[in-house]
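Of the protein chains in this complex, all but one are displayed in their positions.
Each chain gets a letter, A and B, in the order it is written, and its residues are counted from 1.
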Amino acid sequence: MKLSPSFKRSLWVFHFNAGSCNGCDIEIVATITPRYDPERFGVRLVGSPKHADVLLVTGPVTKKMAPRLRRVYEQMPSPKVVICIGTCGQSGGVFYDSYNLDGPVDEIIPVDVYVPGCAPRPEAIIHGVVTALTKLERIEGGEK
Amino acid sequence: MSDGTPTKKAPYVVPIGPIHPALKEPVQFLFELEGEVVKKADFAPGQTHRGIEWMGMHRNPVQIVHLTDRICGICGVTHSLSFARAVEQIVDIEVPARADYIRVIIAELERIQSHLLWAGVAAHELGFDTLFYLAWRVREESMDVIEYITGNRVNYGLVQIGGVRRDIVSNQHPTIKKCLDGYRDLLGKMLKLFLKDTTIAIRCKDTGVLTFEKALELSCVGPTARASGVVKDLRHDYPYSAYGDLDIFPILPSAYGGEINGDVYDRIIVRLLEIEQSIGIIETCLKEMPEGPILWEPKLPKLLSACKKAQGESVGRHEAPRGECLHYVAMDGHEAPAMWKIKASSYSNLHSWIPILEGEQLADVPIIVASIDPCLSCTDRVAVVRGVQQDLMTKEDLHRLSVEKTRRIQGC
Partner (left out) sequence: MNETILTPQELIDRFTTAFGDAVSEPRIQIRAEGVKKNQNINIWMTITRDALKPAISMLKEISYPHLSVISGWDAGEELRMQYIFSIYFGERHGEYMVIFTVPLTKDDLVLPTITDIMPGALFTEREKQEMFGVTIQDIPDGRRLFLPEDFPEGVYPLRKDETGIPDKMVKHLWELGRPTDRPVPPVTEKEEEPKTEAGEKKVKKEEKTGKNTTPEEKKPEAEVKKDE
């Protein structure tokens, strides 16, 4: 993975839980612990969508969380990348027929990187974030 | 900062959850404030409601076991165990003893990793980020053991109706024992770090007190109830699975020498001492595991047809890391259950937020909310709190207040 000089800052990540079982959320927090340590790539979790470059979405989207997800997406400044973590956000997973779910995440906001698994390992999540970084590079490099 | 003019209430979720910018469990609190002191708290649950009970009534029991694994990622195997026990009572299956012991081992491993997770989260809420990283680093050892036995870090997929799907053979024992010995040595250090620290003592003693009478009336369960003096531990009271063969005593804060106050400090004591208890239980089970089969019926079509013929209703319970988890199942001759009700452990404990938050300072709210160890995806609840002065604070604001208070105490 080569960092082109167009991307001058490190990647800040915002996590949004759209009704998940917390398995993927625990794996995300386990990713920032010293064992896997993505801070060597400069990746950091922030508390507000306005500071973030990458949005991590977990869980199948319940009806209540769908408008909030859209609002968070609109608050993020571009260029931005959306990563969907876990199978329930991609195709429903085990929750394939329910009355309170609003569909996979890409029905609500456009998704760029998918990390499958139930729950995906921290190594897979890091791989997903690094791929998102490459893509963001490409977007920013392409704009110049 | 909080007694300004009343702001407009916008239907926006203020994320407050198990305490880290990443772990946003959708919970909305509304406080009625007077200066910095909370006068009244209110909350409403319901944002991760995925309709699991309704989905369960359209599937057969074997499929439901895989669904129960994913009700909650932190306390995953408890729901599977409770459901499997309920169905086994209806269908009148006798679970082989070896399977019972394996179930106990995986349940205790889950308890260890859940309490370590909570310890890190509580430390983060107080502002001790180093301790947070240390606790989660230590937790990784138990995740390695769990992966070694079951194949995955969360959602183990180990439980099946009538037994377990994988065996723990004797050449896996040395790895497990090595991890447990490491934990035993580490536990003294963790107890010292948490309990002998002056700042933690100042912040946690006499904060968020739940009295004995309130704990009894509100039907609290788990470490929250035990820290207030209510002796309620399902493994000791109700002999089920292999727990009936073991000698387990409920841990109260008096085990560490001291009186029982029912505050946040006592809850830390109870959870850390339970880690030690779990280590002892796993070692006993590994030693005394009987030989035999691990499944009542390995062939699935026979199992499903036995379930189809069964009729009746029953209740299956298990002591999760957070309390008692109960599943009520009724079957009436069809393949799918006629009724399935889940009562997660945090369901009973959420009530206790209201009395323990009254009269507390705003900066203490994060640690108090975290101290009952809420697992909101288990309860499918959304907490919405209403009040007169509606100040929408984000979790980051509350967290910042909490950390500032710690620094003030440390500075003086």
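By our rule, a contact is a pair of C-beta atoms (placed from the backbone, for glycine too) under 8 Å apart; a residue touches a chain by one contact, two chains touch by 3 or more.
A quick note: this is a predicted structure, and the numbers were derived from the prediction, not measured.
One chain is not displayed; in the complete assembly it touches the shown chains A, B.
The chain omitted from view is touched by exactly one of B:Glu217, B:Glu358 or B:Glu404, namely B:Glu217.
Shown as candidates are B:His49, B:Arg267 or B:His318; the residue that touches the absent chain is B:His49. When the missing chain is restored to the complex, the residue among A:Val13, A:Val29, A:Val94 or A:Leu133 that touches it is A:Val94.
Taking the whole complex into account, chain B touches the unshown chain at residues 44-46, 49, 51, 53-54, 57, 62-63, 66, 89, 95, 97, 100, 147-148, 150-152, 155, 157, 166, 216-221, 231-232, 234, 236-245, 288, 290, 300, 313-315, 324, 326, 328, 330, 332, 338-339, 341, 343, 347-348, 350-351, 380-382.
Interface residues of chain A with the unshown chain, by the touch rule above, are 60, 63-64, 70, 73-74, 78-80, 87, 90-104, 106-110, 112-121, 123-124, 127-128, 131, 135, 138-139, 142.
As a convention for this text, only the chains that are shown with their structure count from here on.
Within the complex formed with chain A, the residues of chain B that make contact are 12-13, 17, 20-26, 46-52, 54-55, 58, 66-67, 70-74, 76, 117, 133, 136-137, 140, 143, 153-155, 375, 377, 382, 394-396. On the chain A side of its complex with chain B, the touching residues are 15-17, 19-30, 32-35, 45-48, 59-60, 62, 64-65, 68, 88, 93-95, 97-101, 118-119, 121.
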